[in-house]
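Yeah, one chain of the complex is gone here, protein chain that is, but the others are all in their spots.
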């Protein structure tokens, strides 16, 4: 379509269609003329009836004219039928042409599909290839991540980083706890309470001291 | 990448792109320049508003400048509710239309057009009155086009040519306003002119396009018709 210089083909179907259409045109022309004729004759008839109001029924001319009109109408009807016939034939031919085109289209489509399918015979090869590529990439990934930080210290490093992060996020307030280094010495031998009480007190105190010491370290 | 099927048609032929770009650039530049001009003119109009209001010569020069550049003077007033002249938009537009109409009909009527024709044929669909036309003409008379309203008997006629009508010519048109035409014998009978004078003025008016000749009269002479009769005849 649209190629310059290529002549447009006239097929046998085209010639057949031309014949049919010419007939159709002739009938159409005939129909039009007859229709006009009938109209003129009807007017004539009315005129005649007006002129002979009393005896128009027996008037030969009038009767003849009416018969003529009837005959022509009959011809017109036949022509009309023939016209419909021809139109049907044309419609059929058109449909056949469309059918043929449709089948041709399908066929061509099939051919193309087959050709394309052939391309996919190499699919497996291509797929394996892809798999190899992926594996290779993973290896590279691993090598890269290993060589940067050493394997042994990796987990510890991570911990350290996390701690640092934590400190950043939750800053601990540096409250100066009073130093317990220069506190006066607690008298060791006090008014003895119950031994157990002393002991516990003492123990507690010691513990308390110990605790204090631990905190300020 | 080559496309197939319908998509192939979407491929752009890039060979015209360069020219297109050039054109677009140029047209953009021109638009810019025009805008600058317009702005300058508006500025000018604002600064010299008072002078433009009082000095008609200045006004006419300004209008001429606008027209030469191709800027519609009306467009300068889009953003303002104040106008240069103490008239409104309507009269302004009317004046411009009148100029157009006169230009278009000059070859048919020689530069004379009747108020009647303006009001019925051209402004029939608008509510334009005789007073509106008078006002428009008073503005137009500022231009050098020679716009003037004259009276032929009881009809108002707009002249849009530089030359004024002579008394002789006016008298002939007055005769024409009765039957639509004048002839040598009519002039001799009604104005007591000589044949020579009649013929001379009549042919002069034909040469300047003010009268059309008619040689299919029942008499032996030519009739000289006034083109404003064309519209007059409608309402008869």
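Labels A and B are assigned to the chains in the order they are written; within every chain, residues are numbered from 1.
By definition in this document, a residue touches a chain if its C-beta (ideal position, glycine included) is under 8 Å from a C-beta of that chain, and two chains touch if they have at least 3 such contacts.
Convention: contacts and distances are computed from a predicted model.
Peer 1: Which protein name, taken from UniProt, belongs to the chain you can't see among "Cell cycle checkpoint control protein RAD9A", "Anaphase-promoting complex subunit 11", "ESCRT-II complex subunit VPS25" or "Ferritin"?
Peer 2: Record says "ESCRT-II complex subunit VPS25".
Peer 1: Can you work out which residue in B:34, B:126 or B:213 touches the chain that's missing from view?
Peer 2: B:213
Peer 1: Where the complex has a chain not shown, which of B:44, B:58 or B:229 is the residue touching it?
Peer 2: Result: among the candidates, B:229 touches the missing chain.
Peer 1: Looking beyond the chains shown, say which of A:35, A:51 or A:94 touches the absent one.
Peer 2: Checking each option in A:35, A:51 or A:94, the one touching the absent chain turns out to be A:94.
Peer 1: By the contact definition given up top, give the residues of subunit A that touch the hidden chain.
Peer 2: Counting over the whole complex, subunit A touches the hidden chain at residues 1, 4-8, 10, 14-15, 17-18, 21-22, 24-25, 28-29, 32, 94.
Peer 1: Just checking the interface: what residues of subunit B touch the absent partner chain?
Peer 2: Residues of subunit B in touch with the missing chain: 107-108, 110, 181, 206-207, 209, 212-216, 223, 225, 227, 229-231, 233-234.
In this text, only the chains that are shown with their structure count from here on.
Peer 1: Centroid of subunit A to centroid of subunit B, CA atoms only: how many Å?
Peer 2: 61
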